[in-house]
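As you look at this complex, bear in mind that one protein chain is not there, while each of the others sits in place.
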């Protein structure tokens, strides 16, 4: 088959006949347009053109093979004949590249905050918008971290802490640390290699990785990157088409995944305004409509239309029938639902508000944990289920507080993404090492040798439920015009 | 009758004989001067001149017909003969017009805060002053919003939320949403068409509108703008002259209003210093008096002198005798008075502090609601009366919290005014659509399908009554001189 | 006696022979030097010179007659022969005078904060330093105001509030309002006429005035300024020499003072660092000592060395034996001492921390009041004594909260000083009028007609005792170096 010419493809540039180029091959997506989860608008923008750059980070490489009939694969393109789009010079992008050139050395990053600060300065605006954004006024996202600040330690002294061991067991697997890499979508927005970077770093440090449904890499790529006894779990968004879900789950088990985390806090993916704003491009001056609110809603919603909002407790037995992996409900937010999970025979729950990206004013995982454990103990259920939490973790002290309160492990998402986006795999490794160093030291300072010695008597949580100092509402505050005392009068001109 | 000449009118330019031009017609207001609710000073400023621009936004069009005897209507003016006042160039106004030209696209507004931010930049200073101002240090106004931040959610997961219905019933009428457009005065300050803009937008979205006593449009105009089954309610300031009140109420019932909201939190309309300051114009350098404090008190007080401060619970039976509309007491602020309203046979109350515009440090509606419902339930009164609240709402989560606590509906005022002021009817419609989108999504994330499923077990309100982090007192803070550590010494000149 | 020449006086310019000129007359103060309460250093600075300007604001005019033997009064000076000191141009003073020229019109001041803001810009630095300063980190001074913000109202509605009466009775005297002008020292720092300005304004508004021991005007001048039925009280610092105290008290009673307020919270007058800093003048570059900490301690300490720190409860009967005026203990700070005051037969107490000028972290008057009244009621003592408070009042709502809690009246000090310093008597009058207007309106909005109707059911004080959001520690904060994320690296020079 002779390579196609750019001019041929360029003729198929509208909804009637829509061809696009991806990685040097042409595809006829005309019939696929109405099915595209992200809407047809975004594809039509590239009708007759090369859309590789836009396509790459948000689609696993096997996407076209999986979802587009072979008959629509038009074959290789002579890329020399494709007209290069002359990009306008973008002063913002130029400034960003300058910031990249001047970024601090990796060895200057001393904690997880530092990676976020560097990533914020060096990531592309839209990628930063997707990773960093959260629901509504992002109060919940910040509360996730702030909540840890309302817990204080009651350390023991004069304990022999020469040897400290921070390894533990989660869902039957050994882990060198009581935290894991939780699932986050679209890794290629941060690093061209995507999630496998996290896999490799996790291997080096003996950290468990949870594989996201919405990865940029294909599931197989991420499994293939696994080494030795490395442990991976599967995070699952449940598809409206249960056959697809069954195929994903059973394939994951086959490929060696050790646990199934079913996400339940996202029957609809949240609106994230920072993400939406970062995507905004001015359509010109005469456009004044705007009543439709469902367009340009950011990356999150573009990729999630398949998620089944009808998923319910009734579906759990079916999952138990199709897999032997332990089943963990991810996104539980009240003790009543933890008890339901026990009753449903689940092996674990993740107390989480999805990184503050879904329901604004959902409480932090650490607060739900503090509500949950005493009730479980009262009911004698504390050993019937493993409790995990995620959200807002930046310091080893945060992890230790969760373990003291009764969590088996703590998921960390954005910080590793930021470390990867800023410095690639070495960044993620340093982030993990810093956490380990902090954790080992803080175990000593708490007077504990092993994870099992951590308990709630080491904490003062009296202030945890006092929400009186909520993170500030920046939009409300900036819209408000402060009162002012009377101004000076202008100087008389006489 | 021959058209009057500008020069003729210009001769009647003082309190002895005072003529003014409105919409091309002349009026003799000499005898009316002492009766003018806004004081004679403001009229005398325009004696012998055209005052249309000033008159327009704060008087319904039927004002002159209603309140000025026909004998004082002097007939049409030959406007070509009226001297045009040469306006001085106002650099502030020029800057504002530039901001208007550069305002964001409507589609860039993602939430209700955004409309306020745009309105603040683009409205005339005095109009902004009237809409945005509140009592004293505006702590109450800000608390109204902040109070919502002390309530957190306890969502349910694994509930089938494929179908979500946010429609409800208020006072016997269907509403597509559990919020309504509450009454706010002087709509023409925001849009030349005034309140009818809100009526039209409310119709599009199936939202109930409360018609204000102090509208810029005439009552009939607002009723006439109603379409189909659209529902309107009447907000009432009770006049010292009860005959006027009776006429208003009975006419409203006749014109199809479905409920009567009697405002009781404003026996005297509040001082609003931001409004007062926005009106201040320098009278020249030699003026040093200032002991009189009742002049230039802003738009609010100018238009409200008719309100009867003697209104009391004893008057309620009289209202019940003149109308069949359900009667709702608007502005209740303690549970004791809710119980009195039940005893008086009222159909509802609005727990409200008048948007923070009346008594500073009056508690927010949401806090009064949380105080009220448990008491009503204990007394078995929770179904005897419908409870509404307003104030501070900016997000669907705010509305949902109120409904969870037991409110039937939530009034929203300023945000719709800001949306109208910034973008006209499309602005109001987008604001309503954004709220609906947020609300539908958040119902899903709460694990609820219908309004009736919302209940207080979905909330954590433990922090609500903790007022320890009150909004800052900007005037006190800016008057205070912070302590400083010792400064560097000047460099020696040697 | 021939007038003295400047050159004669200039010869007596040291501690051996020290003459000074005050208001055109010469005095030999050589022997008085060691007795001067403010130390000899400050006098010696003016030895042989005219010290009128420095002397004036901090000494009542009868000082020299009272405290310096007639033999040391050297008679009139031919002022034409006195060398005029050429003042260096002071750029700070020039800027201040410019600010004075541009100060806002009085009618632009809408509340008490505004006067403070204007006074801060227009007063001399040292005068501002004396009035505005408080103890240590000035946290107490700010807490005095903040404490009011932790109290919220529970207003009643549908009460006939056509007529509102804010007059009351304090210690048997009628007052048009439930606040009074409390005693503050050194009025001439704010206005050349001093305290009589307050007397005149107080008369116009029917407000009671408390006369300070440390007034700039003489006691007689302040009494003489009284008109008609105007009421004055005496504030007393008790002298180590009880005969002086007896003379002051009995003379005050004779001159018609209606009550005696004995200040007990100042056995030693506080250090006020803002005041001290405002006085600092650089003594040159080679001075490096500084271990002595008792020099240049600001105006407060200079004038207070006579106060008796040994004053105790045992002295109260003696006061009762020398006067028939009601005796009020000013500066009580715990309920135990209120009970002691009842037992000692006192007619009242002022719950006060001296405007935050004495003990840092002494609680606010309003908080002590909320602690006190329930205990008094439990003991059946609530009518045995009148309770007053002062400190931090800026709004009528503050006053109303105090009255609701059980205070008979509220003292206001600094705000009236600031109003006087910024605008003289018209300023004080406007300040009083503004408070009255606010108070009348807020009585209506609370649903109360008379002062007696104010009670604690109108308040929500649950948050009052929660000190979690203390005013910020500016010195600690500015000395602290915030952590920073890693900085960008310098651009490579290649």
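Structure notes:
For reference, chains read A, B and C in written order, and residue numbers begin at 1 within each chain.
We take it that a residue touches a chain if its C-beta (ideal position, glycine included) is under 8 Å from a C-beta of that chain, and two chains touch if they have at least 3 such contacts.
Predicted model only: the values in this text are computed from it and were never measured.
The chain that is not drawn here is touched, among residues B:28, B:50 or B:114, by B:114.
Screening A:49, A:394 or A:408 for touch with the missing chain picks out A:394. Touching the missing chain, out of B:99, B:204 or B:240, is residue B:99. Contact with the omitted chain, checked across A:12, A:49 or A:145, is made by A:145.
Among C:250, C:268 or C:455, only C:268 touches the chain that is left out of the view. What subunit B contributes to its contact with the hidden chain is residues 98-99, 101-105, 108-110, 113-114, 116-118, 121, 466, 468-469, 485-492. Contact between subunit A and the absent chain runs through residues 105-111, 113-114, 116-117, 120, 128, 132, 137-138, 142, 145-146, 149-162, 273-274, 277, 282, 285, 394-395, 397, 401, 423, 426, 429-430, 433-434, 437-438, 441-442, 444-446, 460, 462-463, 466, 468-469, 474-475, 478-479.
On the side of subunit C, the interface with the absent chain consists of residues 136-137, 139, 264-268, 270-271, 273, 276-277, 280, 282-283, 287-296, 308-313, 315-316, 329, 331-334, 336-337, 340, 358-363, 465-470, 473, 475-476, 478-486, 489, 492, using the contact rule stated above.
Simple rule for what comes next: only the chains that are shown with their structure count from here on.
Chain centre most remote from that of subunit A: C (centre = mean of CA atoms). Each chain gets a centre from the mean of its Cα atoms; for subunit A and subunit C, those two points are 59 Å apart. Touching two or more other chains at once are residues 466, 468-469, 485-486, 489, 492 of subunit A.
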